[in-house]
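For reference, the structure discussed in these notes is given below.
With one protein chain withheld, the remaining protein chains of the complex are depicted in position.
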Amino acid sequence: MTAPLVEARDLVVAYGRRNRLFGAPFPGVAVLHGVNVAIGRGETVGIVGESGSGKSTLGRALLRLVDAAGGRILFDGEDITRKGEDEIRPLRRRMQMIFQDPMSSLNPRQTIRRILAGPVLLHGLEVGPAAADRRVAAMVERVGLPQAVLDRHPHELSGGQRQRVGIARAAILKPDFVLADEIVSGLDVSTQAQVLRLIADLSAEMGLAMAFISHDLSVVRAICHRVYVLNGGRIVEEGDCEAVFAAPRDPYTRALLDAIPLPEIDPGWLQRGTGDEAA
Amino acid sequence: MADAGLDAAGARAAPRRRSRTGAALLAEPKVLVGGGFILLLVLVALFAPWIAPKDPLEQDLMLGTLPPVGFAGTEPGYLLGTDDLGRDVLSRIVFGARVALTVAFVAASLAALIGTVLGLAAGWFGGRVDAAISRLVEIWMAFPPVLLSILLVAILGAGLHSVIAAIVIIDWTRFCRVVRAETMAQARMDYVTAARTVGFPGFTILTREVLPNVAPVLLALVSLEMGIAVIVEAILSFVGLSVSSDTPTWGGMIAQGRQIVHHGWWVLAFPLLVLTLTVLAFNMLGDGLRRALDPVMRR
Partner (left out) sequence: MSGQILSVESLSAVSLREGGQAILRDVSLSLAPGEVLGLVGESGAGKSTIAKAVLGILPSGIRITEGRIRFEGRDMLAMPRAEVRSILGSEITLIPQDPLSALNPGRRIGPQITDGLRLRRGLSRSEARARALALLSEVHIRDPERVLGAFPHQLSGGMRQRVLIAAAFSMEPKLVIADEPTTALDVTVQKQILRLIRAMQETHGTAVVFVTHDLGVVAQICDRVTLLYAGRVIESGHTADMLQRPAHPYTRALIASSPRYDRPDVGLAPVPESVFEGLRAEIAAFDRERRA
C-alpha cells in the first residue's frame, strides 16, 4: 500500500493544560493515550466511539486544530505536530472539515455565496468575484442545491440544505483530506441517506482521503472501508469494516455492535448483553 | 436530485424572511419611532439657527417669565414662553439639542471604541490578555463614578470636553464587558473553527466573521449609551459642571427652571419633557435594533 496521506503516531492529547503565573503548568486531563491511525488517499476511514471516547479530539488533532501533548502527526509525509499556525496555514487548503451542526458552522450573517466564495478567493483559486461566483455556482449545483440558495442566509435553509452547504464549503477547495465530524448525526433517515450518498460520490470523484467520525456504527458500515474503534482515548480495534463488523475481536466492539437495535424483530435482543449501570 | 426546500417529513424550511438588514430594520416599529425622533432631533440641532425663532442668548428683561402660548399674558413669537431673563424657551431648547446630541454621539462613540477594542482583545485572545483586561475593568469599575466626574471637571475645567471625557472614562467598561462576553460566545462557534480550517488568518477571522456577529449587541448598546450620555450631561449641567451657563443646555434650563418653578413652571417642564423623550427615543431605538438584528440572524 502506498504511504498514507494522514497519520497519527502515538498521539497524546490533553485538555485543560494551564500555564500558571507561578510554578509549573497544570498538565491537564489526557483525552488520547497514544493513538495510531493512518488514512490513505481514496479511502474512507471510520473513527467510531461513544461520547468521551476522544474521537472528535482525534479528528481535530489530525487537522492541527488542537495541540498534541505527545506523539506525531504527519500530513503527506511532513511532520506537522509542532508547526505553528502560520506554517500550517498553507496546508489548510488541502485538509478540510465538515461539521456536525450546520447551523453553528455557517456564519449566520453571511450569505451562502459569501460563505462559499470566501475560501476560493482566499486561496486564489479564482481571481475576482465573477470567476469565484462561477465556481461557487457549479459547486452548489454539484451538491444538489438550487441556485436560489446563494443569496439566502443559513437560517433560511433547512437542516439538510445547510449540511450540503457545509459539504460544498469543504469540497470547493479541492482538498486532499476531509474530516467529517458526526455530519449525519442530527438528520432524518431520508436526509441522512442523501448526504451519505453525496459524500461517497464526491469522495470517489475527488480521490479524497476521508476520516468519518461517528457514534453510529451502522452509518459507518454504509460508507467506510476501514474502521478504528475508540474507547476511553485508546484504539481497541481496527481493520476492514467487513472483518470488524462480521467478527469483532474486542469485547467493547462486540458490546457496541450488540447494542444497536436493528429494524427487524429479534426477541432475544433486549435481554442479550451484559452490564447494567450503577451509581 | 435537488432538495426542494421541503424537509423529508414535509416540514417547510424556515420561512423566507427578508434577509437584507435594512428591510428588517425598517420593519421594526421601535426602530422607526425611536430612530425617527432622533433623526428629527438631529435635523433640529443641525439647522438650529434657522429653526429657532429667536436668539437663545438674547435677554429682554421686559419680557421676563412669559407663559407659553395659550395662557394669559403671553407674547406672540415666544411659543413656549420665556425664562426669568426674557430668553425664549423654545429657542434655547433647540440650541440645547446641539449640546445634548454632540455629547451623546461623541461620548458614546468614544466609549464604544475603547471598550470594543479591549473587549474584542480580551474575548478573542483569552489567557493572559483577558486576565489583564478583566482585572483592569474590575479595578476601574470600583471607582465611584460621580467622584470621578467631579475630579475630571476640576482638573480639566468645566466644559463639553470634560463632560465627554467623564462619560467615556466611566462607561467604556460597560462596552468592554458586553463585547468580551459576546466575542467569547461567538469564538466558540463552529463557524469560527470552520474559518480556521479554511485557512483564514486570525485577525481576518476576527474582523470578517466574529465582528459582524458582535455588531448587533454593540449597536444596541451604543444607542442605549447615547441616552445615558444625554442624562449625564443634563446632570452635570444641572450642577453647573458643564458648559458655561450662557450656552443653553437642557440640564442648565432645568436648574434655572427649578428656582422659578412656582411662577414659571414652563422653564422647567419643557426641557424636562424634551430630555425625557430623547432618552426614551434612544432606548427605544436600542431595543428595536436588538430585536431587528438579533432574531433574524440568530436561531
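General remarks:
For clarity, chains are labelled A and B in written order, and residue numbers in each chain start from 1.
Assume a residue touches a chain if its C-beta (ideal position, glycine included) is under 8 Å from a C-beta of that chain, and two chains touch if they have at least 3 such contacts.
Because the structure is a prediction, the values reported are computed rather than measured.
Touch with the hidden chain on the side of chain A covers residues 50-51, 159, 188-190, 192-194, 196-197, 200, 215-223, 241-242, 245, 255-266, 269-271, 273, 275-279.
Here, only the chains that are shown with their structure count from here on.
Partner chain A is touched in their complex by these residues of chain B: 1-9, 11, 13-17, 19, 127, 189-191, 193-202, 208-209, 212-213, 296-299. If you check the complex, the residues on chain A that touch chain B are 19, 63, 65, 85, 89-90, 92-93, 95-97, 99-101, 103-111, 118-119, 122-123, 144-146, 151-153, 155-161, 164, 166, 169, 173, 188-191, 194.
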